[in-house]
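Note that this complex is displayed minus one protein chain, with the remaining chains in position.
Note that the chains take the letters A and B in the order they are written out, and that residue 1 is the start of every chain.
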Amino acid sequence: MTANVGSAEVGTTQARGGGLTRRLIGPIREAHGLPKVLLWVGGGLFAVFVICAIFAPWIAPYSFDATSSGGKQFPKYGHPSAAHWFGTNVTNHDVLSIVIYGARTALEVVVLAVLFSVIVGVVLGLISGYYGGWLDRILVLIMDALFAFPYLLLAIVVAFLLAGKVGGGVMTAALSITVVYVPQYFRVVRNSVLSAKQESYVEAARALGARPRTIMGRYLFGNVIQSVPVIATLNAADAILTLAGLGFLGYGIQPGDAAEWGYELSRAVTDAGAGIWWTGLFPGLAIVLLVVGLTLIGEGLNDILNPVLRRRFGRLVVMPARPRSQEVAGDVGGER
Amino acid sequence: MSRFDDDGAGPGPVLQVDDLRVWYGTPRGPVRAVDGLNLTVARGESVGLVGESGCGKSTLGRGIVGLLPPGTGIDGEVRFADRNLVGLPPAALRDIRGPGIGLIFQEPMTRLNPLLRISDHFAETIRAHESGVGRKEIRARSLEALRGMGIPPTRFDHYPHEFSGGMRQRIMIALVLVLRPALVIADEPTTSLDVLVEAQILSILADLRANFDTGLLLITHNLGIIAEACDRVAVMYAGRLAEVGYAREVFAEPAHPYTQALLASTISLRTTELSYIPGAPPDLADPPPGCRFHPRCQKAMRQCAQHEPIPVRTASGEVTCWLHGPSNGQSPVDLEPLVREELRSADEA
Partner (left out) sequence: MPTKPEASTQSGTPTQRDALVEVRDLQVHFAIRGGVLGRLAGRSVGAVKAVDGVSFTLHRGEVLGLVGESGSGKTTLSRALLGLVPATGGSIRYAGTEITGRSERSLRPMRSKMQMVFQDPHAALNPAMDIATAIAHPLRIHGAAKGRADIDNRVRAALERVGLSPPEQFMAKYPGDLSGGQKQRAVLARAIMLGPELLVADEPVSMLDMSVRAKILDLMIELRRALDLTYIYITHDLATAKFFCDTIAIMYLGRIVEIGPAEQIYAAPQHPYTKALLAAIPEPDPTREVPRNLPRGEIPDAAVPPLGCAFHPRCPVAFDRCGWESRDLRTLLEQHWLELPVEQYNAERAVLGDLDRLDAPATEVVVPAARGHSGADVADLLRTVRDAHPDEVFWQGVAGTEVLADGVRVLFHQGTDPRLRSTNRDGVRAACLLHDSE
């Protein structure tokens, strides 16, 4: 042990260990440099969309499915104007309102999808890693099979199977995206469990007489989910694209249910040829900005939380000049 | 002989550390891992550096060869082969590590590339530092180095995983010695090994100075190892040397209260009662004033808490403790026993 107190460790002894929240929040608060910039820019972009999503009815000038306001019919393919900042589309809808309400749809779907896949992936990963044996083999096989599928195709298949069975379009879309991302959490958590269960504290818990459920919940869970927040944010970004992809191909949320950027894009494809740029540009821009925002957060978190990437550069030391007394002492002692 | 070896000529020190400081930057302020330390290693001499974890002994070993994390502050002098290693550019230090100063670490398992045969390791090591060495010469020198470590020549083309932990550590030592360094720094070389294997390695290290005329700085927390393998011992506490001298004399008559306490707390076959040092080593970001050992010292005097002690020559070396003088200028009050509150047993390392 003594020898392990390597030089790099000396400076970080204070930051080791601690509760889950402390371990997540601590480094974020301490972050500086590029990761901090990434986090702030990404967080800012993301916040704009969250505000749009929550306050859509107050922010958007009209409802996403309104074709008239105050008895006045909206124009078809109306140029951006004072009444319609982003113009109107082929079905006489206000593009700005669609974009704002689209944020709500996207975030609803993504939050649900990430939540479901985290829960399912983490729980299965814990069980698979802890018990091992044939259960593990089967789960790994299933997850690898899911992982090997082209993700959009998989989402389409699931969306097709679920269509009309689980209620609203949002839920169908969320579940089809969930299936795509479960294997990632499963893999990461299972691998962490495989190494964490070799630790003495897991054996200690067994020696105490803890049940497997307790060991997984109290001893393994907190130590294997550090990388989950990073994957979750990066997956959220990816899920936005999957949702848009589903919508673009017509397997996503039905137009009447909610505003959806991907669907808008698919309709705008033909418009672009006719010089009508606004119906495609704004939904597309919204997708790009939200994905960029989430990716930046994910990368920022990764730099901060990932122990491999996280290099705590020792702060530059300014050494004071040697104390006078030492020189005097040397003279008195007549040693050196 | 290596190019770092022949320029000094004569029995002068192969390594001279002069007033070395190594400070780490942390959010709490600088941690003074090594704080004004002097040490010499003579040609063919083995010096044991002993101390508890966190006293800065590993930092000293790394500081000498410039293996410190970026941002670390270092000043003072590390004189080796007529050069001051402090402040040398990284490339120059890289050239010295290996043929000049060899390094042996604790974990032999992780330091051999599992995909390379032992012969490849030797070829790579020699070629990295010496140009124009032929295959035959590499083989001859490697087998010679391995033979010194008791690895039979039939195993030369084996892979690392085919060796046991003790053999791997011996291969590591052979890889260091094949470059014929003038100085070897070994940081806890036997900590992860078994008692019998440890004893084998220690006897190899003890032979080192006789056979190769190599200086050895052996860093360890185990006083027993120093007694077996070293000529001189340097006792380190909280970034500074408490005492240095010939091992026989220091072990027989330790001068510094810390050395005395450390020897007493070592459990050996002759131990009949347990003894320990109260309290814990100080936080090196905020070390106590005066003598750094005074809060734990049973013999502390008033002046120990106020003034830094001055190194004093002893029969075989130096001790840095007010008990041994110099005795000019203090008032009798300074020499009164230090009064302080009781230490709790839990305040420990």
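The rule we apply is simple: a residue touches a chain if its C-beta (ideal position, glycine included) is under 8 Å from a C-beta of that chain, and two chains touch if they have at least 3 such contacts.
What you are looking at is a predicted structure, and each value in this text was computed from that prediction instead of being measured.
Within the complete assembly, B:164 is the residue of B:113, B:164, B:211 or B:298 that touches the hidden chain. From the options B:229, B:285 or B:319, the residue with contact to the chain not on display is B:229.
Listed for chain B, the residues touching the missing chain in the whole complex are 52-53, 139-140, 143-144, 147, 150-155, 164-167, 194-200, 202-203, 206, 221-230, 247-248, 251-252, 261-263, 265-277, 280, 344-346, 348-349.
Interface residues of chain A with the unshown chain, by the touch rule above, are 1-2, 13-20, 22-23, 199-201, 203-211, 214, 218-219, 222-223.
FYI, only the chains that are shown with their structure count from here on.
Averaged C-alpha coordinates give centres for chain A and chain B that are 48 Å from one another. The touching residues of chain A, counted against chain B in their complex, run 1-8, 10-12, 14, 30, 313-319, 322, 325-326, 329-330, 332-333, 335-336. Put simply, chain B touches chain A in their complex at residues 18-19, 21, 23-28, 30-31, 33, 36, 38, 52-54, 58-59, 62, 67-73, 75, 105-106, 187-188, 191, 219, 221, 284, 307-308, 310-313, 318, 326, 328.
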